[in-house]
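Only one protein chain is missing from this complex, and each of the others stays in its spot.
Lettered A, B and C in written order, each chain numbered from 1.
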Amino acid sequence: MSAIEPTTTVFLAVLQLAAFVLFAPFLTATIRRTKALLQSRRGPGLLQPYRDLAKWWGKLPLESNVSGPVARYAPAFVLGAILTAALLVPLATSRTPLVSWGDLLVVVGLFAAARFALALAAMDAGSAFGGMGSSRDVAISALAEPGLVLALAGAAIAAGSSDLGAISAFGIGRGLDLLDPAHLLAAAAFGIVIIAETGHHPVDNPDTHLELTMIHEGMLLEASGRSLATLVFASELKLAVLAAIFSAAFFPFGAATELAPGPIALGLVLGFVKMLVIGQALALLDASVARARILTLPDLLGLASVLALAGLGIQVLLP
Amino acid sequence: MNDWVVGVLLLAPIIGGLIAWPLHGRLVEFVAIAAFCVAASAGLGLATAVPGAGRVTAFHGGVSIDALGAYVLGLTVIVAALALWASPRYIRHELAAGDLRPGDEGHYYALFLWFVATLIAVPLVDNLGLLWVAIEATTVVSALLVGINRSPDAIEAAWKYLILGTIGVGFALLATLLAYASSVHVLGESSDALNWTRLMSIAPHLNPNLLRLSFIFALAGYGTKVGLVPFHTWLPDAHSQAPSPVSALLSGVSLIAALYALIRFHLVAMAGLGSSFSSTLLVVFGLLSMAVALPFMIRQEDLKRLLAYSSVEHMGLLAMGIGFGGPLALLGVALHIGLHAITKATLFLSAGELAQQYGSRRLSAIRGTFRAAPVAGGALGGGLLMLGGLPPSGMFVTEFAIVVGGITRGYWWAAALAALLLACCFVALAVHGSRIVWGHAGPVEAARGIDGAMALRLAAPLLVVAALGLWTPGPLAAALDSIRAILGATGV
Amino acid sequence: MTFTAVDAARLLDACSTSIVLIGVLIAGTRSIGRAIWLVAAQAILLSAAVAGVGLATGSNHLLLGSLVTLSSRGIVVPLALGHILRGSPVRQERNPYLGPRLSLIAAIAIVFVAFMAVDSAALGGSLGPVSAPRALPASVAEVLTGLLIAMTRRKGLSIVVGLLVFENGLALTAFSLTYGMPFVVELGATFDLLMVVVVVGVYTRRMLTVFGSLSTDQLRNLRG
Partner (left out) sequence: MIVTPDGALGASLLPAFWVAALALFVLAAAVACVPRVSALSPTLSTAGSVCALALGCGLLLSGVSLTASGSHVLGLATISVRYDGLSAVFLAAFGLSAAAASLSVVGERPRSRPEGAAFPLFLASIVLVLGANAAFSFLLAWESMTLLSAFLVVGLRPTRAVVSAGNVYLAMTHVATAAILVAFALLAASSGGALDFVAWHAAAPGLAPVTRDVILVLVSAGFLTKAGAMPFHVWLPRAHPAAPSHVSAVMSGVMIKTGIYGLIRVIVDIMGGGPDGLGLLILGVGAVSAVMGVLYALMQHDMKRLLAFHSIENIGIILIGLGTALLLQARGATDLAALALAAAMFHSVNHAAFKSLLFLGAGAVVHATGLHDLNHLGGLGRKMPATMLVFGVGAAAISGLPPLNGFASEWLTFQGLFGAAGSGAVEPLARFGAAAAVGALALTTALAVACFVKATGVTFLGLPRSAAAAAASETTPPARFAMGFLAAVCVVLGLAAGPVASALLTVARSTMHAGAATATATVPAVTSTPGSGQAATYAALTVGLLVAAAIAVVAAASRRRTTARRVDTWTCGIAPKPAFQYTATSYAKPIQLFFRRILVPEREVHVEYVPGTRFPSSIRYRSEITLLLEERVLKPAHGLSLQAADFARKLQAGAIQLYIAYIVLAVLALLLWAR
């Protein structure tokens, strides 16, 4: 692409940041709502996540008298990393707002950094539940990681570049030819990975508050006040970003290819829509599938890796 | 002039032995050392007098020493000096322990001196027949030394040594006869027809069939004395049962003396038959020796047998190196001969110390020398490392030279296998050595009085070997080069 | 009438073949004493052959060599061994590794092998002063027979006997192959042989004192 003057870059960055920040809690809200409806409940209002965050933000924090600086500063690391990641994925446009700052590996790395900080913080209070959640979370992510990278690698190798912008532009360029078996296999793999990474059925139950079943929630057990708000928001944001990556890598259609207000606005709306679709799919899973025993997770997540690798095989061995 | 020197060199130990035979106590030690010093000075003088390329002759060419002979002569004197230096301490302990009878003391020193005399004679004589006589004499005398303490095992070892040695040397005689016969039709009936200088000069005209047979029997015969598999079976018994100073002489020098004889035949054969025939045989039997020595080193219960088998291994390596030929390998062989002699002698001496202190030669008994016997144990550990050929040991250099030289000469498989076997033998040595030094020591007799002399005679040789691994002094380099020239005389 | 080279050749051939025959007999006997005297007989035949060659070629030191052989191998050594034998309790070779008949057969086989393997023609035509085609193979056969005897016997003394047969074979080679070696070497060799016998004597005596017998079955402790 041609070089872009700084002002555009700043504008796009701010726009995308704002979009993600404002939209992420709403996405979670819709998921909860759909799930409730599917369970024939009414469920919380669509603004409930915003209210929760505001409530925690104002609360006086409780800190374990065991925990120390790690627990105190980890939330900032987590959210900081994910916010940065949010700037490195295409949303409204077929290019990332920060052109070629970093590629998909950087995004994956930032997620890993967030996970590292959170998992560490969970152990700070010396709580059994924190340790349990942290241990299970890193284990599950470890299983998910190959699928995640391999799925994206398929797209990257097809596009000849691991830059998410390039990938999405390539996808748009190919039009419907994009949807070849290799691509679909990779998309399926990525879908499974999203489930694992965002803690939905059958991997984790996002709404549980029974200690022994918690994975992600277990790590937040000792957090409170603004720390809790930060961490919860970070996880909501992570869901949104992953959804954005999915649509950019596997269903990029509609994203703006040239920098004009119209297409950008359209792309933004379509981006939101795609995220909402993915979210409702997750809600459907939550409502319809039971949570699996942790021992069975390797099969599921291994399936993701196998699918992605199969996609790569098709791509490489029989071009 | 040279006649006198040679005469002194040979007669001093013989006469000294005759005097020492009936004596005992300090007196016999003094006589022995005095006689040896006379011989040693003569020997070193003679050895150093030999010019690089030329030779020193005496008795109208009956005695003729070139650089190789001088090298063997010098090594004999040095190792013998170490062994004799260690003898009093060892023998006194044996007497105190009752393993030796009081009368045997004189016999020990007398036989020791005669053994040295026979060993000295080997590199002096130019006549293959007399060479054979000298080697046979070493067998006879050393057989008496091996069995000097009359334990059943010692007698068994000596008996086997005697019988197998005689058989082997019988084949060597056959070889000598055939060499003679192969020359008769050229030289006619002349007493110098066995002088290898003459043989070399007319080698191309020798009868090839007889020469081939001759080398085969020389390989079997002198190979027995060298300890090449499968002729080696006497070696571990004799070297382990003999008194440690004698073991030092046997492993350090007498093997080299026999190898020297074998080299002479090899050179004649190469001159007469071209390099391939004898070289191939040497490489094959060298490799066989290394391969067979390995399992015996891995599973060994007796410290001195371990060292003996490592001698088999190194003789095999030397045979291979000689077979390889080529400047690099031969240079390596030349240095390796000396380094092995010195190291192995030191190892046997320290092994003797340990065996006496622990009252056993069993590897399972000799443990934890790090505390119990710092000097002898340290010398043993260091010596094993040197023997294994890790820097700064000079043997690292020589083994590098032999292997690389061999492969550059086209003996790929042989040299590669040799490298592998060397590594494995080192591992065996290292494992045994680490157990000896650090193993869990049982109830150990408190360390014997450490006298400085012992520390010196155990440490100094190893330091020399280490120094030679990092730097070759000029004169030695020159000497080695001329030896290399002789070894490769009719090589490519 | 003069003693020509041809006669010498005949004599040498005859002697060497009969020496081999005796060797085979030694392989086939149980009694150690008989073995010793057979060895002596070999030595006498040997010296006779040498003397014959000496006469034919008129070389004095061969005559001298025959004399030395006769005295050392034919007389001194057998006497010494006989002396040792008298000192030992057992004079029979009991249960050898290879029984008398079998070792007789084996010896004959070895002789055949030797005569097939070594033919003097292949080794560069006529060797030595007189062309005695059977001498060299005979001597090799003798050498191997000696080793066969040493291999198959249990008694230390019988092994020594085997050794002597072996040595006789070597001597036969020396004379059949060459004019005999230079005299000084000859002397040295003989002296060495005597020394060996002496040392063997020493050790057999020690074995008797320590083990009470000359059987080599006790001499199997050093292994591995």
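In this section, contacts are C-beta pairs under 8 Å (C-beta built on N, C-alpha and C of every residue); 3 or more make two chains touch, one makes a residue touch a chain.
For clarity, every value in this text was computed on a predicted model and none was experimentally measured.
Under the definition given at the start, what are the shown partners of the omitted chain?
Looking at the entire complex, the absent chain's contacts are A, B, C.
Would you mind spotting which of A:Y50, A:W101 or A:F253 touches the chain that isn't drawn?
That would be A:W101, which touches the missing chain.
Just to verify: which one of B:G45, B:G359, B:G410 or B:P475 makes contact with the chain not shown?
Touches the omitted chain: B:G410.
Give the residue, chosen from B:P88, B:G332, B:G377 or B:G488, that touches the chain omitted from the document.
Touches the omitted chain: B:G332.
Name, in rising order, the residues on subunit A that touch the hidden chain in the full complex.
With respect to the unshown chain, the touching residues of subunit A are 1, 3, 60-70, 73, 75-77, 79-81, 83-84, 87, 98-103, 105-106, 108-110, 112-113, 115-116, 119-120, 123-129, 131-132, 134-136, 138-146, 148-150, 153, 156-157, 160-163, 166, 211, 221-222, 224-227, 229-230, 294-295, 297-298, 305, 308-309, 312-313, 316-317.
Determine and list the subunit C residues touching the chain excluded from the picture.
97, 117-118, 144, 147-148, 150-154, 159, 216, 219-224
Counting contacts across the full complex, list the positions on subunit B that touch the omitted chain.
That gives, for subunit B, the contact residues 159-160, 163-164, 167-168, 171, 212-213, 216-217, 219-220, 224, 230-231, 233-234, 236, 281, 292, 294-296, 298-299, 328, 331-332, 335, 370, 385, 388, 390-392, 394, 396-398, 400-401, 403-404, 406-408, 410, 412, 415-416, 419-420, 422-424, 426-427, 430-431, 434-435, 438-440, 468-472, 477, 480.
Operating definition for what follows: only the chains that are shown with their structure count from here on.
Quick one: label the inter-chain contact graph as line, ring, star, complete or other.
other
Based on C-beta pairs in contact, work out which chain pair has the most and send it over.
B-C
Of all the other chains, whose mean CA position lies farthest from subunit A?
C
Quick check on this structure: which chain has its C-alpha centroid closest to the centroid of all protein C-alpha atoms?
Central chain is B.
Need the CA-centroid distance for the pair subunit B / subunit C, whole Å please.
Chain centres of subunit B and subunit C, defined by C-alpha means, are spaced 31 Å apart.
Provide the C-alpha centroid distance between subunit A and subunit B, rounded to the nearest whole angstrom.
78
Rounded to a whole Å, what is the gap between the Cα centroids of subunit A and subunit C?
For subunit A versus subunit C, the centre distance works out to 99 Å.
Would you mind writing out the residues of subunit C in touch with subunit B in their complex?
Against subunit B, the touching part of subunit C is residues 59, 122-124, 127-128, 143, 147, 150, 156, 159-160, 163, 166-167, 170, 173-174, 177-179, 181-185, 188-189, 191-192, 195-196, 199-200, 202-203, 206-207, 209-211, 216, 218-222, 224.
Hey, which residues of subunit B end up touching subunit C in the complex?
My answer: residues 127, 129-130, 132-133, 136-137, 140, 143-144, 147, 150, 152-153, 155-160, 162-163, 166-167, 170, 173-174, 176-178, 180-182, 184-185, 189, 191, 193-194, 207, 209-210, 213, 236-237, 240-241, 296, 299-301, 305.
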